[in-house]
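We show some of the complex, not the whole, and keep each chain where it was.
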Amino acid sequence: MSGIREECGIFGIRTAEKKPLAHLAAAGLTALQHRGQEAAGIAVNEDRNIRYHKGLGLVHEVFSDERLDALGGGTIAVGHVRYSTSGANTAANAQPMVVRHVKGQLAVCHNGNLTNSYELRRQLELNGCIFHTTSDTEVISYLITRKRLETDSIEEAVRLALQEIRGAFSLILMSPAKLIACRDRYGIRPLCLGETAEGDTVLASESCALDAVGAKLIRELDPGEMVVVEGTGIRSLRCFPAHGREALCVFEYIYFARPDSVIRGQSVHEARKQAGAYLAMDHPVSADVVIGVPDSGLDAAVGFAEASGIPYGIGLIKNKYIGRTFIAPTQDARDHMVRLKLNAVASAVRDRRVVLIDDSIVRGTTSSYIVSLIREAGAREVHLRISSPPFLHPCYYGTDVDSSKSLIACGHSVEDVARMTGADSLAFLSVERARSLCPGVGENTYCAACFDGDYPEKPPEVAEKDRFETTWS
Amino acid sequence: MSGIREECGIFGIRTAEKKPLAHLAAAGLTALQHRGQEAAGIAVNEDRNIRYHKGLGLVHEVFSDERLDALGGGTIAVGHVRYSTSGANTAANAQPMVVRHVKGQLAVCHNGNLTNSYELRRQLELNGCIFHTTSDTEVISYLITRKRLETDSIEEAVRLALQEIRGAFSLILMSPAKLIACRDRYGIRPLCLGETAEGDTVLASESCALDAVGAKLIRELDPGEMVVVEGTGIRSLRCFPAHGREALCVFEYIYFARPDSVIRGQSVHEARKQAGAYLAMDHPVSADVVIGVPDSGLDAAVGFAEASGIPYGIGLIKNKYIGRTFIAPTQDARDHMVRLKLNAVASAVRDRRVVLIDDSIVRGTTSSYIVSLIREAGAREVHLRISSPPFLHPCYYGTDVDSSKSLIACGHSVEDVARMTGADSLAFLSVERARSLCPGVGENTYCAACFDGDYPEKPPEVAEKDRFETTWS
Amino acid sequence: MSGIREECGIFGIRTAEKKPLAHLAAAGLTALQHRGQEAAGIAVNEDRNIRYHKGLGLVHEVFSDERLDALGGGTIAVGHVRYSTSGANTAANAQPMVVRHVKGQLAVCHNGNLTNSYELRRQLELNGCIFHTTSDTEVISYLITRKRLETDSIEEAVRLALQEIRGAFSLILMSPAKLIACRDRYGIRPLCLGETAEGDTVLASESCALDAVGAKLIRELDPGEMVVVEGTGIRSLRCFPAHGREALCVFEYIYFARPDSVIRGQSVHEARKQAGAYLAMDHPVSADVVIGVPDSGLDAAVGFAEASGIPYGIGLIKNKYIGRTFIAPTQDARDHMVRLKLNAVASAVRDRRVVLIDDSIVRGTTSSYIVSLIREAGAREVHLRISSPPFLHPCYYGTDVDSSKSLIACGHSVEDVARMTGADSLAFLSVERARSLCPGVGENTYCAACFDGDYPEKPPEVAEKDRFETTWS
């Protein structure tokens, strides 16, 4: 129900023997499906070529078993699930981006957002480059290709290309012979490395995708690290010189990642419970029941209940069968459809003072609707607690919080927002609390720019999401 | 994850003015989708005819907006979602069953299972009847048609026909002019009546479908009651003489119904919480965390936690993006797929003594898998508590617990079953506790035959689910 | 381009050994596709059951290879291609109609039209029968089922049932053990019998379907004959007493059948050439080129050219890639679409006197369009010759010429029609010539009622094609 859309999930695998890797990639991508539901794609090597298939839809919609079979056996596969943070939602923009260059083929999977892609693209165009898509990934592909002309190894070409890009990126790419992964200098987007019992190497945005293919988490990639997986094993290289600042997106803990994933050794579920506990400590309220907004508010609700001693309840039921394309023809029907998607459990809230926990407030419309749903079901009071700080600044690193205009917290006090949502009281997690969700890791190792405006990388000059959609002749 | 499959959901609506009722019916059926995911259908009246569409799949798969528009405006609509409890899963068996007889057309939606359909069908066949389907609903349609020859009103024909059938049934049916609903003499399957703000009459298996179309619950139909909705309003008739025994399926509270539905004035969510609380009282255990199996074990887990004082935790994550048709090609991949569907949150269970709450154990394989998942995630102890009594007897009234052979609790002691699932301890809800989940309603007003063998209706002589699939020339 | 729509094609096969018969049936039905393009279906026996699949569309659209494989191996298969002559164009009305009765299963394929189905259906309904479809075939199925109660053999039940029906019918039906075919007492619709090199028996509407599965034509069924194919071979029975009148639909020669089929020993192609030759003899004209309207006017054009000595030319090109569902949004675009479908070869007609041969004129709009197309391409004169007599009477036997209102030849003289089509002259084949297209067969052995009103069977009292679509409650 949140207004923040998730971004992208990436996956890679390398095995010693040829296997039907597309099936494993599909399992891994399905575990990452929460990070992007608009397109999915898988590429598999085949001798000196790369086969691929991609399309719009969920992994299981894009990939029938026949489609997976058709990708054949291979030793390297990469895959991508996309929610478009840059570029329009068209099939052409789906990933992996598979291109042919002078030394062969390359498949690129990208999670993140470049802050200097406009300038890079402009420069490439002035050199006679043509673009088939509007995505950053084609810019990255070009840069790698051009560096490939100057060097003999694909990993060195990647390393050189990365020097030129700014912003947030976790990349998994493959040539027909090598699987390569790297992370931007601040480590804004997550990326982890695992191994199966048979010794296969697996790379994925989150550890839950390792679980899905039977791999164990070994470690996360360091900021600025590149990993090359080929015949002789796994090599680690540094793409960027050490600079002392890490900046993991704190919203990965709060919203993006799956509760069963582990990031920096901290369970995402525990981080969310901790956020709920902080809310209970910092913004206590006298109430009868704690209700989480499914699904992403549930963990924090458990934490709030445990810390406050107020009983945890189930007060909202989400219909899991709602089709994504089922659109009602009239306003009246549309109102019913919202009720269809989320309904209150009247007996759980009637005549009670309810603490309602959600992960964020973006435009405020969803929160307002849920508060009224709880009230209509008979709640005496509704106290809204948000397990993240207020959004005050646009994000340039791969989420779609890209304009401060639509953020309800901009230009409104907390009291104003409380009134607009209809809640009896409202409180947000503080930025400091958000920065300390992972024990033992310094507060300064996060990017919380959407909350505090402290950007690790200079924001782009031209940042509209569809900046390449409108052009001229 | 349960091995008990849900049965069917039925829906009907009548309005004073012509409206695009198919859209409302689709909303109502989507709210009932948890009762059947294999087929869906909607019929709408059009002057003296009935238009309909039905097919295999979820409501939003069978009905595009164009399909709904094509059903046009009407004053009466009925709809059905099916999980096949009798008859094979073929498109021909989807409902509503729309037939033409000497006085016009009839659309029939059925939730339940007849216990004498074999005998009735045989007799009809010996009278020269032909069958296009293998479903009980065609038998009912024939009986109504034949009685219609002897009487002038469709409701009287229905009433006469119902005298001949035995078993569990809630029916919603329509002629082009009337909307009719009735419930078997024991009231085994639920059926409720509601009204919208505009005065439209709505009938549905559960009250959550009333919410979905903006209707308020008025009351449930009595056992043996028939309701006729036509021009002059709503009339109530008795189909059967009073006999003093009610027998609502107790498993509606435990598993079938949605938590936000209300049956007999009792919230389903509260009934499940109560079941959890009873388990905590009757089968206490020293533990650190209470974990529910999503989604149907969560309510009871909240109840257990509250009654025992042991903290409620989130220890299992269900992947909501798993496609129903995504089938893995190898055993190895199949194992991964299970993990894909349900994963443990290690941090929530590691080094802890876990109380694991599920709604039922059928064959034991799922329970065994979940216990091992929790153990592998590091739990020190796993105490399994089941919010229903052990299944010991087949159900003949519309669920697919139809053979005692596959029920793990038959012929095994609770200790045996505990060992087979790998749990450190195991306890079931007692039958008495199950019978008292709804306050103020007598214990003897339930059917709990699957637990105690006390059948309100004589079991059928030929009961194989596909008994009409194999025939001879 | 003709306004007369084709009817239905039926096919049956029986082999000694189990084979994947659905593939052979699909081949046979594809050869009969010209007889009906709206729906297709195939049934195959499987021990004592019958499996089937049917749907809307062309044979290759309804039957993927997977669908054919899924029908499995069998020893008997029947199939049907439909153009709806009775009953709406819905999936429910597709054939074979597969029903279950007291003695087992039955699959029925029907080509033709009953003239007393309304009365029969009414009578069945008054006996409590329900109908799922609006097609005559369900009436036939009921009659057979009811007779089956009185007799021990399916063939005797069919024979008794046929006594009650009037009109035109060729039937192919199967029980799980027997393949049965029969023809109405006048032999209005064709039906032939063939044998493959391996000794398999094949039945089909036309001999071109025998060619398609590698079978040789043995003979046609006699009017009123029934053929039963089972373990011990082929038996022939008489369904009706001899009565001395045959009445093959003469329009099978003129339009329905495929040119490479043979009926009554006469090649359809030769019959059409003969029609063209008669036109040249009876209605000569001084001209430079003979042009046939593709595809059904080409054979007669060759005959006209040969008999008249005027050169045969190719003056019209039909676009074979036009999709059947490609509908233009504007009148302007619709006009283009017609041109897309049929275009003139200007060089073949420019400055020439053209004899234009078509098989029939129904409403006159198509003829008028083609004459103007030829003129715009530069023809000096256009002389229209029609290889059939004028339609003056409705057909009740399975074509859709069912109302005299829309027939241009009703109430208009030949001169009027010529003027309305824009042709310089117009002539039709005489009824006598039509009746003598097959050498050595008497003129009185045809049904030419659509031309001369001499109906072999009494026309029905209620004959609207959709007479069962509108009913009451």
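We just call them A, B and C in the order they show up, numbering each chain from 1.
Keep this in mind: contacts are C-beta pairs under 8 Å (C-beta built on N, C-alpha and C of every residue); 3 or more make two chains touch, one makes a residue touch a chain.
Just so it is clear, the model here is predicted, and its values are computed rather than measured.
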*Copy count for the complete homomeric assembly [3 present here]*: 4
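We take it that only the chains that are shown with their structure count from here on.
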*So how do the chains connect up here, line, ring, star, complete, or something else (other)?*
line
*Pick the chain whose C-alpha centre of mass, unweighted, sits closest to the average of all protein C-alpha coordinates shown.*
B
*Where the centre means the average of the CA atoms, what chain is farthest from subunit C?*
A
*Hey, how far is the Cα centre of subunit B from the one of subunit C, in Å?*
48
*With chain centres defined as C-alpha means, what is the inter-centre distance between subunit A and subunit C in Å?*
61
*asked:* Could you pull out the residues of subunit B that touch at least 2 other chains?
replied: none
*Which of the residues in subunit B end up touching subunit C in this complex?*
48-49, 98-106, 122, 125-132, 134, 141-142, 145-146, 149, 154, 175-178, 468-473
_List of subunit A residues in touch with subunit B within their complex_ = 20, 23-24, 26-27, 30-31, 33-34, 37, 58-61, 63, 65, 68-69, 208, 211-214, 258-260, 262, 267, 269-270, 295, 298-299, 302, 305-306, 311-314, 317, 319-323, 325-330, 332-333, 335-337, 339-340, 343-348
